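This report concerns only the one structure given below.
As you look at this complex, bear in mind that one protein chain is not there, while each of the others sits in place.
Should a chain be cited, it is by its letter among A and B, assigned in written order, with residues numbered from 1 in that chain.
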Amino acid sequence: MSANISGRRVADIERAPDSSVTTAPVRTASPVVGPPPRRRLRQTLEAYALLTPSLLGFVLFLVAPIIGVVVISFFDWNLMGSPRFVGLANYREMTGDSEVWRSVRNTLYYVALNIPAQTVLALLLALAMNRGLRGGKVLRVLFVLPWMAMPVALGIIWSWAFDPEHGAVNQFLSLLGVSGPEWLSSTTWAMPVLASINVWQYTGYTMLFLLAGLQAIPESLYEAADIDGVTGLQRFFRITLPLLRPSMLFVLVTNVIGSFQMFDTVYVMTQGGPNGSTDTMNFHIYQQAFQLFRTGYASALAMLLFALILLVTAVQFLYFRKRTVYDFS
Amino acid sequence: MSARSRRVLALAATSTLVLGLTAACGSSGSDSAGGKVTLRYGIWDAVQKPALQKSIDAFEKAHPNITVKIELNAWAQYWSKLQTQMAGRTAPDVFWDHVGYFPQFAKQGVLTDLSPYIKADKVDLSVYDPKLTAGWKQGDKQYGLPKDWDTIEQVYNKTMLKTAGLTQDDLSGLTWNPDDGGTFVKALQKLTVDKSGKHPNESGFDSKNVKQYGLALASPNGQTDWWDFATQNGCKLQDKAWGKWTINQPSCVEAIQFVQDLRLKYHVAVPAAVTNTPNGAALPAVLARKQAAVVWDGSWDLSAYQTSLKGNFGVALLPSGPAGQGTVYNGLSNALYAGSKHPKEAWELVKWLGSEQSEKIITAAGTVWPSIPTLNKDFVAYWEKQGVDVSAFSKGAEGTTIGYPLTTSSATYNVKVLDPFNQVWLGQQTPKKAADTVNTESNAAITD
Partner (left out) sequence: MRTHRTIATAFGRTGLYVVLIAGALLSIGPYLMILNASFKRPQDLLTTDAWAPARHATFDNFTAVWNQYGMSSFLLHTLLVSVAVTLGQVVFSAMGAYAFARLEFPGRDLLFWGYIATMMVPQMITLVPLFLMMRELGLVDTFAGLILPTVFGTPYGIFLVRQHFRTIPSDLEAAARIDGASTWTILVRIMLPLSKPILATLATITFINTWNNLIWPLIITNSDRTKVITVGIAALQGQHVSDLPHIVLAGAALALLPLIAVFLMFQRHIVRSIALTGLK
């Protein structure tokens, strides 16, 4: 155990000079001491026995199709005829395709709109919920309900909400004397609308994870801070936020991966328009694969999206690794 | 949840899992057990399903060894799914085919040539409108039997037309031109009113606060809006069947410009921000809530107007343009999948669906015009009972019409046309530029 990644990581972090982290209740990794050889063999057999169903699903239904995609990305194939090997042609075409790079920009823009808004809102909600308000439990349930919304069903509701003349949003704004924009026809507003729909759906869900993190912070730390005269915002920035980092990392990593793969809302609401302003990578992949039936090219685009997600996730890990006792591996 | 209810739940779940797996195993590959054949029939319109089911029931009665299962998927998913199924060689035995996809399918060899069957069973193709039969032909091969036909005409709200002092005849005899809009724009001006009761041709008309518009247009590909204007302006979408796209020639661009003018220059059509697809307001809704007095739509949508307007709507002819009248004429066919394991039985179904008995059953429900012209009167009769005169659709079909372009690049055209033309209707792009872009991209995708 001492030689594996997780052990090394915890040790690194414990040595980290960041003082805020050392106040964290550092949980030691499971101290299963390196087993003797015979037990090791038994453990290996047991482990693989336990893993068999999960591995079966993993290899057959995840890894194999992924390998399939990698292979297809080197072919020109419309699903019907026989595939034609084209080497790196799909990847070469990709580098010169301005629509692809527009979709990369759109995706990054969407993530940049969505993630901060959702995370900050969820954090504020979690802080409010953590105060033990009366009726808080009911409110909490209501906030989480949007999470289970079914995209096919909600398309109708959103087009009612954002219709420029009869829509609920603009009718509400006109009560305030503001004349609302033509939301989904505007290259400026279409993407923020899509992002806000996503924020609506997932803020409550994200809040649950952050609330859990907040509740795990020992009250004694705050009491100690009170004695030291640390109050208000200082309390938040010096105790709450640092101790929330593990939850933050989890929430950010999973939400960012989800945001990069956003599809339903674009499909239902805009089909990538107006003027390509909401053509995200996953939608572009869908269009190439299932509308234009350029399966090989779409597979190459999927590789690009994967590389992008991998990069962004790695950056998040590196950032948090320096500051967190998150024992990931 | 108590421990007991949890156990009950677990038990129920396990048994459903087992049940599901056994049911699944039992069902695969059992579609011809005991001489009985199950056919799959793929369609995309939920509105037509009940009437179609009636016809299928009659078919099953006459063929006790055949069961037919209708597989309904909405237009938005139909083609993706069908082509994925074809790639997996699991497409339905019989399915609705569209002119937009037919050329590609014919080329890919996924359709069965029906002519040997037609010859063997001595099926009389002359009962169909010859235009329809020809549409599903390539060389001497017949790739489907005509199912129905449709045209685009003007659907109007009776109350609103009456309030403006207009009649159906007034609406049917209009003309337009690209210079001053003609009587068409004049009539629409009468039907367009701002918040203070002024019309667009009066001074002081407030184009920002319009209470009702004369016209509403919406189309993801042009079929129910600019293709019709283009035809009335002498524009051809293609140089010849199976040829190149020519939507950027002057007569086409002029027509596209006119559609933009209706919204942005004359202010007689509902703004594009309201109607642009995919998420714009549905035309039946626009007509029902009196946002517009007239909409252009296809005959297949009549039932939707009936749902929201209950007989308070009528149908008038499209206007004439500089080149005269014109509308888009189209129809579907029932096609036989080349990979069907039961081609003989599937042919029986195709033959039945194209027969007069079957079309009579379906036409009686008033959802689509039949491909056998002698049955048109049944369709008219159905709508007369609802208080709606639908003869404009058939009059339109007798005049100048264009069909869907015959090309292998329809899929590319359909994907590429939506966004640029939405931009044109919003005034964000010039008609010429949009037409050029779409024309180039669509021509580049033609395969032979």
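The rule we apply is simple: contacts are C-beta pairs under 8 Å (C-beta built on N, C-alpha and C of every residue); 3 or more make two chains touch, one makes a residue touch a chain.
Quick caveat, the model's predicted, so the values are computed rather than measured.
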Worksheet item: With respect to the chain omitted from the figure, which of B:I66, B:C235 or B:L309 is a touching residue?
Response: B:L309
Worksheet item: Which of these, A:A212, A:L241 or A:V315, touches the one chain of the complex that we don't see?
Response: A:A212
Practice prompt. Based on the whole complex, identify which of A:Y91, A:Y109 or A:W160 touches the chain you can't see.
Written response: A:W160
Discussion item. Among A:M80, A:L108 or A:A149, which one touches the chain that has been omitted from the display?
Written reply: A:A149
Fill in: Sites on chain B contacted by the missing partner chain, in the whole complex
1, 10, 12-14, 16-17, 19-21, 23-25, 27-29, 40, 44-47, 50, 69-77, 81, 84-85, 87-90, 92, 218-220, 277, 280, 282-285, 288-289, 300-301, 303-304, 307-310
Item to complete: For chain A, enumerate the residues touching the unshown chain of the complex.
Response: 1, 4-5, 27, 29-32, 34-35, 40, 43-44, 46-48, 50-51, 53-58, 60-66, 68-69, 72, 79, 125, 128, 133, 139-154, 156-158, 160-161, 166, 168, 171, 200, 204, 208-209, 211-213, 215-216, 246-247, 250, 254, 257, 260-261, 263-264, 281-282, 285-286, 289, 295, 298-299, 302, 305-306, 309-310, 313, 325-327, 329
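The definition used in the following text is that only the chains that are shown with their structure count from here on.
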Worksheet item: Cα centroid separation between chain A and chain B, in whole Å?
Response: 39
Worksheet, complete the sentence: Listed in rising order, the residues of chain A that touch chain B in the complex are 79-81, 155, 158-159, 162-166, 182, 184-187, 268-276, 287, 290-293
Item to complete: Would you tell me which residues of chain B are touching chain A in their complex?
Response: 79-80, 83-84, 86-87, 108, 110, 271-274, 276-281, 289, 291, 411-412, 414-415, 418-419, 422-423, 426, 428-429, 445
